[in-house]
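The excerpt is restricted to a subset of chains, each kept in its original location.
Chains: A and B, in written order; residue numbering restarts at 1 for each.
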Amino acid sequence: MSTWGEYVVEADPPLEGREVTSMSREFLKKRIVPIDIEEIDTISGILSAFNNTSFQSRNLARCVEIFTKMLEDPDEPTIFLGLAGAMVPAGMKKVISTLVERKMVDVIVTTGANAYHDLVESFGHYHYKGSPEVNDAELYQRRIDRIYDTFGDEEKFRLVDEKIVMLADRIRAENSGEAVMSSREFLDQLGGLIEREGREGEKESSFLWNCWQHKVPVFVPALCDSSIGLALTRHYINSIKKGLKPLVIDQIRDNHEIFEIKKSSKKTGVIFIGGGVPKNYIQQTSYLEETFGARNRGHDYGFQITTDRPEWGGLSGCTFKEGVSWGKDKHLGEFVTCYCDATIALPLIVKAVLERLGNAPAMKRRTER
Amino acid sequence: MSTWGEYVVEADPPLEGREVTSMSREFLKKRIVPIDIEEIDTISGILSAFNNTSFQSRNLARCVEIFTKMLEDPDEPTIFLGLAGAMVPAGMKKVISTLVERKMVDVIVTTGANAYHDLVESFGHYHYKGSPEVNDAELYQRRIDRIYDTFGDEEKFRLVDEKIVMLADRIRAENSGEAVMSSREFLDQLGGLIEREGREGEKESSFLWNCWQHKVPVFVPALCDSSIGLALTRHYINSIKKGLKPLVIDQIRDNHEIFEIKKSSKKTGVIFIGGGVPKNYIQQTSYLEETFGARNRGHDYGFQITTDRPEWGGLSGCTFKEGVSWGKDKHLGEFVTCYCDATIALPLIVKAVLERLGNAPAMKRRTER
């Protein structure tokens, strides 16, 4: 008698039916093939070779496989991208824009940070290479904000804040002094702002602008928790001082909107870059269907790039397998987790998929939409 | 010439002024004292001994030191607790309630998950010991939801959802068919719901109920991203079907409320259990003051328990030192990060502080409030 975790395991090795039987046949059939980098010249070539190596390189390869399957599935699954962290100041903006332009994702759920820093760059400001080995008190005095090894220019941030405040004022004015909107609607307004006031040559690589352009909805469920939220707080305080009604961002309206997208999708695929609210928010769309009585509406495909782990019990690090118990993900779907920093994994995956699909097929996908 | 990270370091070892001078005097003065567990019988005794050991045990000891300082500071800093993850289903509910009852925290920012699972237990339902080594498809069929090694009972969850929907309906009715509120206000309503309908003998250990009882505000900035948010979505859909106005959770109203608390606090201390929105949301309160032109209003004290790391560039894993550059934390404040699972670290820290303060002093604190 033994206990692995909490459960008693009895003396005989467990019978596991068809699963193990099919496994046994396969046990020693698929060889590891040592990667020969002298023979490979493309990114998709490296990623294909990783299918036959081990550990996280193999999981990275499977991200490419699963992403390709999502894109080639004739049922045209709706693809949700959950984008946490600070990917935009880290230089990942154009990769997201590529995903949008080439119709490789249909819905984005992200943090206010990614949206805000995209705005910053759209107006012609920049982020800078820095280092974590600095005197942060000195940075504070110089009004430089640090994101690990990356610097931002606090004075430029103030200029962007001002634009957000003015946008909120303008939206209210255009709505007869009262406006309630989802974060998705506000993000769409920010896309329009970039179109009008963004710097030429920069705005084209903005992911917000591309989403606006290609009608890809962007949800920021915790919009208040970001510099955009702080600018809206300034708008809020200004408004109540003047006796005006501030713009209201109605969280639950977002839930309704994304639910409608999920419900009307025959199939769905999910991509999680990091965890946090974006991951959970996408996971809960299928769970929401469960609470309305639907069954087996979990996501069909998924891959996640994370540096978190399941053993701390948080949602950010949890496995797709755990999601199966909730009905968030389908037992018979295809999923993989790759443990890697997203600034390495994401560009490689997207490039490999592009190469593999020859750009054209991806372009063709859902053109009729 | 050398480069550590991005920067050029010139040939002589850098002069570092007073900092290094004061360090040099101290270099080999404070001995490591091997911990002698046979001589120690209390939790606070172990934690004190950890002051003179190394690595994360020393950081854990410093959490106790800094928490004690916050509580004993005659300027009575406002203490913000950021509580991410799924601490309630993990059995940490009473530890939070102790912090609230004993006035050891003044404001809580948390996830919808913690609030929801607290509700579940307040109505007399439970969470269960499970294992990650299970067949999740089988769990799905049995309507059991898994959180790593912990199980929830989906059918009971539905009962709780229903109560949330009815509460939202009721609030609307009481507000002449239209209500806009902050998440903080809604959480307060949930506290009242537990008071009215919670199970006797269970509700007393609910942290939401204790916060309601002791007027400790609870913010859930991403309320939509949780089962509470999903229940409100059901309310939303019901409402629009019936032509009624759904309850609106106004995120920015929360920002205004917490900003008022921060602004009126002479000093502030922060406690981060995990990262995510709760951590960032508390960090940005002082940054918001910055954007209004204030200077040096960063938090004065802080400790965080995390299993994330700074090198991925996300806010969840960032250091207090990084926060200094933004003005979120004071350069001259006292801060420590302990890398540890919170289910181990949090009970130890709270118990050690209670023992050290003899319960009484902590009770006395801010009684006049």
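Structure notes:
The rule we apply is simple: a contact is a pair of C-beta atoms (placed from the backbone, for glycine too) under 8 Å apart; a residue touches a chain by one contact, two chains touch by 3 or more.
Note that this is a predicted model, so its numbers are computed, not measured.
Total copies of the shared sequence across the full complex, per this structure file: 4, with 2 shown.
The criterion applied here is as follows: only the chains that are shown with their structure count from here on.
Between the two copies, chain A and chain B, the C-alpha superposition involves a rotation of 180 degrees in steps of 5.
Centre-to-centre spacing of chain A and chain B amounts to 25 Å, using the average Cα coordinate of each chain.
Note for the complex: chain A touches chain B at residues 4-7, 84-86, 90, 113, 129-134, 136-137, 139-140, 144-150, 158, 161, 180, 221-227, 229-237, 240, 246-256, 259, 274, 276-277, 280-281, 284, 287-288, 291-292, 307-316, 318, 321-327, 331, 341-343.
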